[in-house]
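A single protein chain has been removed from this complex, and every other one stays in its place.
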Amino acid sequence: MKRYILKKLIVSVPVIIGVALITFLLLNVVPGDPITLMMKEHINPDVVKRVSAEMHLNDPAYFRFIHFLWNALRGDFGISYKLNRPVSELLLEAFPNTLALAVAAAVVSWIIGIPAGILSAIKRYSFLDNFFMGFSLLGVSMPVFWTGLLFQYIFSLKLGFFPISGFDGPEYLIMPAIVLGWSSAGTIARLTRSNLLDVMRNDYIRTARSKGIKELKVVTNHALKNSLLPVVTVMALQVSGLLSGAVITESIFGIPGIGRVAVDAIQNRDMPLLQGSVILTTILVVVGNLVADILYSYLDPRIKYNKKEA
Amino acid sequence: MSANVNGVVTEEWTDQDYEVEMGNGWKELGLNFVQNKMAVIGGVIIILVIATALFAPFIAPYDPYKVNLKLQFQEPSAQFLLGTDMYGRDVLSRIIYGSRISLLIGLVPTLISMVIGAIIGMIAGYYRGKIDFILMSISDMVLSFPSLLLAMVVMYTLGASLINIFIALSVIGWAQTSRVVRAQTMSLKNKEFVEASRAIGVRDIVIMFRHILPNCISQLIVLFTLNIPSSILSEASLSFLGIGAQPPASSWGLMVSNGKEYLFNAPWVTISPGIAILIVVLAFNFFGDGLRDVLDPHLKH
């Protein structure tokens, strides 16, 4: 078990380095001189030279990458061109907001998705099943930005339930979390349903029934745990989807999170800030995968005790 | 010591068959029918959207680019079915023209990423070893990126334009395909017909394209249909964030984005292009789900 986790941990290191390399390569082949951008009209050749040297802009790319990696390891992602503050500081400010949004959205998606999937599977082909599956497909198919605007229009403007945007307390999180959570809830509900239906075909379900266990308990005690194991894997994949969605949700609801930082960085052509936010987000995804792997191995006794008795 | 009558049986009709039969029973058949009905509806909508895109100039009641500030924010009426936007442009006409971008984005990058993914997957699965390791590591890394962020990085580097959206979406799309094709290639590689071709000296590249690829086609078609809606949504998202299609192009995502400041006075400007996206994405999802049930029942998730 420990070895399994350790192995997974070691494998994720090169992935993170590779991700950093891809981001670095994509961003550093960009034409355009960042210093000119920083200085704007006060441009002065001497200063450009000095700053170039400071920023290692004249060094070969591989050297710059190693340098970047070394600094990144120490938590230094460079200085934002536009805001002239350390990238790590800006990201650290934004990170808790994104985390809060993503966690809230994930919770929403589980609260909606898992029960909907279970009910659909139990009452297969019923009205309830069709309703939930339609609802799920809608969640998967609606563009997040549009759902967000629609929610603002209906629940803030027309009904006045929630504040329209900004980030000033938990009530500001409700609408964005629902908007973002709905799209993953669809995926989770569909997956929970199909897994539960698969599991219900297993021999051990027949065994459970033959023991005289009531049908509802057969589902909750014998089928659910097995069918939710693969859903754990999806929760990991969800991290990636949630963070993609967070970019949009944050910009609609004015939440100062990493997604907003990234969008602003693009608009301001602020390379270090974009680089930092992309790498940080991707590390979050890798960590999410790792957590899911560990959780999975913990829940599944076939991995937990993979020694067979003699 | 023990006798069994299994030697007697040439074609077993086992109790498991009843179970299988169970799965295809009345209700399952009913569901298939419903699902296929949904798939048919999806298909019809797709055809209608394609026709709309092709014949946009004939269908659109107005010029989608013509600015007329006197007609700003007209509410939906008989004259302007879906109203007008902040420049007095007819929203319906813009949506009709917008279908061109959405379809192009749905089809082209998905096709490109499919081709790249299929080739990489075949090479990795066929040759295994180091090249497999390298290619699959890269695909792992690409899959680690939140797709929208990776697309944003590519758009940052290349600049916002339609061609660059193609590239960005191709860059993020190939990894998943390569995984599927690789798995399929590995299982096909040891099949007799492939080994036989290799034994008589057929070149690797010929084996890959003549024997392995055709066997991946059904999975690829399913994957293709199901990837189209995510491409459309990605383009809409990028355009919404202002790093996709550029004004005055009538991309649906861009239209939602432009309208959002006037959401409260003129909700139709924002809401109608969103509904257009929703309908097209739903149609492709229905169609893809149905296709998957028919072509590839094993590719469930």
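Observations on the model:
Going in written order, the chains are labelled A and B, and every chain counts its residues from 1.
Criterion: a residue touches a chain if its C-beta (ideal position, glycine included) is under 8 Å from a C-beta of that chain, and two chains touch if they have at least 3 such contacts.
Methods note: contacts and distances are computed from a predicted model.
The complex includes a chain that is not drawn, and of the options "Sulfurtransferase complex subunit TusB", "Phosphoribosylformylglycinamidine synthase subunit PurQ", "Pyruvate dehydrogenase" or "Oligopeptide transport system ATP-binding protein" the UniProt name matching it is "Oligopeptide transport system ATP-binding protein". The hidden chain makes contact, of the residues A:72, A:90, A:122 or A:208, with A:208.
Of A:183, A:226 or A:249, it is A:226 that touches the chain left out of the display. As for the chain not pictured, it touches subunit A at residues 202-204, 206-214, 221-222, 225-226, 229, 299-302, 305, 307-309.
As a working rule, only the chains that are shown with their structure count from here on.
Those residues of subunit B that touch subunit A in the shared complex are 19, 23, 27, 30-31, 137-138, 140-150, 152-157, 229, 233, 236-237, 240-243, 253, 256-257, 260, 263-264, 267, 270-271, 274, 277-278, 281-282, 285-286, 300-301. The touching residues of subunit A, when paired with subunit B in their complex, are 14-15, 18-19, 22-23, 26-27, 29-30, 124-125, 137-138, 140-146, 149-150, 152-153, 157, 191, 194, 201, 240-241, 243-245, 247-248, 251-252, 262-263, 266-267, 269, 271, 274, 277-278, 281-282, 285-286, 289.
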